[in-house]
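The complex is shown incomplete by one protein chain, all other protein chains being positioned as in the whole.
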Amino acid sequence: MSERVHTVVPAPRREAILSMLKRGERVDGRRADEYREVRVETGVVGNAEGSARVSIGHTKVIAGVKASPGSPFPDAPDKGIQIVYAELIPMASPIFEPGPPDENDVELARVVDRGLRSSSTVKLEELALVPGKHVWRIYIDIYPIDHDGNLIDASGLAAVAALLTSKIPKVSVSSNGSLVMEEERVPLPIGDAPVFVTIAKIGDTLVVDPCYEEELVMDARITFAIDREGNVCAIQKGGRGSFSADEVVKALDLALALAPELRSKLPPFPQ
Amino acid sequence: MPIRVSNGQVVVPGELVAEGRCEVLGPHFSSGRRHYAKVLSVAVVEKPRRVRLIPLKRSYVPVEGDVVIGKVVDIGPTSWVIDINSPYMALLQVSEVFPRPTTLQRDLSKILKVGDVVIAKVLSFDFAHDPLLTIKESKLGKVSKGLLVEIPPSRVSRIIGRKGQVVNYLRDVLGVELVVGRNGRVLVVGEDSEREAVAAYVIKRLCEEAYVPDPLAAAKQLVEEALSSRGDVSGRG
Partner (left out) sequence: MGGAEGVKLLDEEGRRLDGRALNELRKCRIEAGVLKNANGSAYIELGRNKILVAVYGPREVHPRHEALPDRMLLRCKYSMLPFSVPDRKNPAPSRREVELSKVIREALEPAIFLEEYPRTTVDVYIEVIEADGSTRVASITAASVALADAGIPMRDLVAGVSVGKIEGKLAIDINGIEDQYGEGDMPIAMMPRLGEITLIQADGRFTRDEVVQALQMAREAIAKLYEEQKRALKEKYSRILEEVEGGEVVR
């Protein structure tokens, strides 16, 4: 119930947002296809293999990468394991409640996971230590710390930035088959990297990078993960509304147009 | 041809029923000049430009003034919670039970207990608040005898029939009294328990079918069948 205090938009405000959009104006003065200011900082957590803090406007997300040797999955004995976890902690918004992850946490983690997997961001096939026995497990943990909308894009950016700057110990295998961690650290093997672009539909208008207030009044959203070559490597629609086929394509074109700018905020690929 | 369905056709939600100037009765919605079915229904073309949609399934939504048959499921400090076979639980307040103000009884279960059945009238309902019931009028109150038959609420009008024909027919031919709750519950009360059972059986059977064009004729046929094989009645349902 207390959540409703924060999620119910006053009717006059809703009307104002909708009529402004008809004139091509947004609540924070942006154009429909204008992204908020994006900042990416990496190496923010010394104990993590890689980490990043990302802000999109007032939205802030922190992501960390941890790696540890473990057993492979039986159906992929020669591949490392990637585990993405996201938690919408109460710190980030009055609408998040303490407790076990719900569908929103799970959706966020899984969308980011799909984008990373589809573009082979982490080359899992290069992360076997002793094939069939020991592989690297790469944990990517995502924590929004201030929620002003568009957590998917911010989380995706933070996860990718953290992975691009991750360094894991070099491992050798001793004669008796046990693993030896060396002092030297090497970058994670990286394939491609996606950027996530979310478009919200409010009334008949498509806007990129919705802020929180826009998310409250939107009908639906659609997210595209775009790889380096401009391929789509994940899509996710959310929300109670629908899109026409034309709107999906229009949203995709907006995403493709914005992807290079977002990509330019990422740290360079490891050599 | 403004009407896009044939008589007796089953229509699914979102299916085009009529276009342009025509009268569409029953649950539908319109977009411009086009009229669509809103729930799974049977279309009955009543006139060249009038089509009625009869829902095949529908939950009972209380309407002020409806007579309903309810079951006591819980007891609060000053009211009973009554299940009226609806998404909305009804309340029967103490003040709607006694004709005059009485000294408040501590134990409401001495008046109506969980499991008791009441014939009641809907006093008010507006979606924002649970429906309120009254039993303060004549013919309302606690039910002490008879058979309770549950039917889909969308079939209630069939049991009543045009101008009460079906109810009157069953009353006359079987010598039973019927109370038809709008919420899909029918109370059958008669002297002869076997005839009560026949009435209950006929009502059940009438409601099994999605749509009956002539309920009275169907009722007559079912009664005749049932009476001609008396003693075998219960084995046929």
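Letters are used for the chains, namely A and B, taken in the order the chains are written, and counting of residues starts over at 1 for each.
Keep this in mind: contacts are C-beta pairs under 8 Å (C-beta built on N, C-alpha and C of every residue); 3 or more make two chains touch, one makes a residue touch a chain.
Given the structure is predicted, the values throughout are model-derived calculations rather than measurements.
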item	value
Visible chains in contact with the missing one	A, B
Sole contact to the chain not displayed, among B:2, B:27 or B:141	B:27
Contact partner of the left-out chain, one of B:8, B:76 or B:164	B:8
Contact residue for the chain not shown (choose from B:33, B:57, B:113 or B:162)	B:57
Absent-chain interface as seen on subunit A, which is shown	1, 102-104, 106-107, 109-110, 114, 117-119, 220, 222, 227, 230-245, 247-249, 252-253, 256
Missing-partner contacts on subunit B, residue numbers	8-10, 12-15, 27, 29, 36, 38-40, 42, 55-59, 61, 87-89, 127-128, 154, 205, 209-213, 218, 221-222
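Everything that follows uses one rule, which is that only the chains that are shown with their structure count from here on.
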item	value
Separation of subunit A from subunit B, taking each centre as the mean of its C-alpha atoms, in whole Å	53
